[in-house]
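Heads up, one of the protein chains got dropped from this complex, but the rest are sitting where they should.
Just so it is clear, A and B label the chains in written order, and each chain counts residues from 1 on its own.
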Amino acid sequence: MSGQVFLPLLKRDLLLAFRRRSEVLQPLIFLLVVVSLFPIGVGPGPQILARIAVGVIWIAALLATVLSLDSLFRSDFEDGSLEQLVISGHPLALVALAKVLAHWLVAGLPLVLLSPLLAVWMNLGEGGLMVLVISLALGTPILSLLGAIGSALTVSLRGGGQLLSLLVFPLYVPILIMATSAVTSATDGLPYLGQLGLIAAGLVAALTLAPWAIAAALKLSLE
Amino acid sequence: MLQANQLLIERHFEPVFAPVDLQVQARELWLVTGANGAGKTTLLRLLAGLLRPSNGSVRCTAPAMRFLGHALGLKEDLTVTENLAFAAALNGRGDLSLDDAITEVGLDEARFQAARTLSAGQRKRCALARLLLSPATLWLLDEPYANLDAQGVGLVDRLLEGQLSRGGSCVMSTHGALRPPDLPYRELVVQRAVARV
Partner (left out) sequence: MSRVKKAFHQFGSPPWLFRFAGILSPILWVACLGLTAWGLYWGVFLAPADYLQGESVRIMYIHVPAAWMSMMIYALMALFGFIALVWHIRATEILAMASAPIGAAFTLIALISGSLWGRPTWGTYWVWDARLTSELVLLFLYLGVMGLYNAFDEPRKGARAAALLAIVGVVNLPIIHFSVKWWNTLHQPASISVVGGSSSIDSSMLWPLLIMAVATKLYYGANLLTRTRVRLVEENRNKRWVRDWIEGKKG
């Protein structure tokens, strides 16, 4: 009679996201707006755009992710659901994993799916698209996992949002470097599997370690 | 079932309340009373394990525990039925069906309403339904009478009676005059810590 946590929580969060569809779409629209600002600001010359394409798309992805992370635990914290989850006795790391997965399905996966459009806008070189999509598919879950640690640490603070960016951006530096390097190598015809392999290894590490940190941070925030 | 020894917690390096000793056995109802701001909610959260004590200890030997906090733990965008279904999935469901639990707390007509649209009293009833759905030997309730009308108060008394008769116990906070009329209870008065000049 002890119940389950992972699937019910995942389903609940997906249902809640569906009920607030318009809010969920906002970071994605933000992503599109930010990327489209670059040709406007830098000039539409195809060569410049191609040169900065990877960086722009990935940085826009970082920004959009951080935007959506602030509310990851906030509503549960404020309405008392987080307390109930902690008291239920289920492993908090599983709770964290379920919430991050729901968040990624709703905020990260659409980024991956939108990336071909962004690649076309930014005139990304040939051979880069597939690697871009793979780098985002492997990288955005890492962004969600690491960002969730920051989100859990700041959930009990009133002005949490801006502090969250400061907390997570240093942690994002390695992924940004590896992902942009992979795609740039692909467009230059150089080997890129090493970088992708490192990102994949990072994903495994994050999946193993981050939930514990998130759980500890959530317990701390409830005090 | 629940034991607290010289329990103490500090905020800004000052104790919140005087050290608390408590022993809760089966079939016991404890009322935690005290002035506003004395620390009743803090004490209940300490007993529930949400807070770490600065001194002393809490030991809970009850196999299952339910906590009703100040924030009820209801999702605004989910209906009464959906909220309770999630709670039942999380904590396991006893013999009572979802529909029966909703009827028991008097939310029949609101069963498909989003929690956002419910009154404070209705939300309280929804949260109380969780206690019916997933039985547990120890209940920790923070101001269960708050926001309820006379019928709601009666509902809480009925729930308490049921809990005790099943062999469970309950620690609940209340301020003011509201106390369960027919049930034997023991009282723990939380005293604000004396401020040292």
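Methods note: contacts are C-beta pairs under 8 Å (C-beta built on N, C-alpha and C of every residue); 3 or more make two chains touch, one makes a residue touch a chain.
All figures in this text were calculated on a predicted structure; none of them were measured in a lab.
K.L.:
If I consider the whole complex, including the chain that's not displayed, which of A:L7, A:V120, A:I177 or A:L193 touches that chain?
P.N.:
Only one listed residue reaches the unshown chain, and that is A:I177.
K.L.:
With respect to the chain omitted from the figure, which of B:R11, B:R116, B:R166 or B:R186 is a touching residue?
P.N.:
B:R11
K.L.:
In the whole complex, what residues of chain A lie against the chain that is missing from view?
P.N.:
The list for chain A reads 149-150, 153-154, 156-157, 159, 163, 166-167, 169-171, 173-174, 177-178, 181, 202, 209, 213, 216-217, 220-221, 223.
K.L.:
Would you write out the residues of chain B that touch the absent chain, in ascending order?
P.N.:
Those residues of chain B that touch the unshown chain are 10-14, 52, 196.
As a convention for this text, only the chains that are shown with their structure count from here on.
K.L.:
Indicate the whole-number Å distance between the mean C-alpha point of chain A and the mean C-alpha point of chain B.
P.N.:
The computed centroid separation for chain A versus chain B comes out at 37 Å.
K.L.:
Sort out for me which residues of chain A touch chain B in the complex.
P.N.:
1-5, 8-9, 12, 15-16, 19-20, 75, 78-81, 83-88, 90, 222-223
K.L.:
Enumerate the contact residues on chain B facing chain A in the complex.
P.N.:
Interface residues on chain B, with respect to chain A: 48-52, 65-67, 69-78, 82, 86-94, 134.
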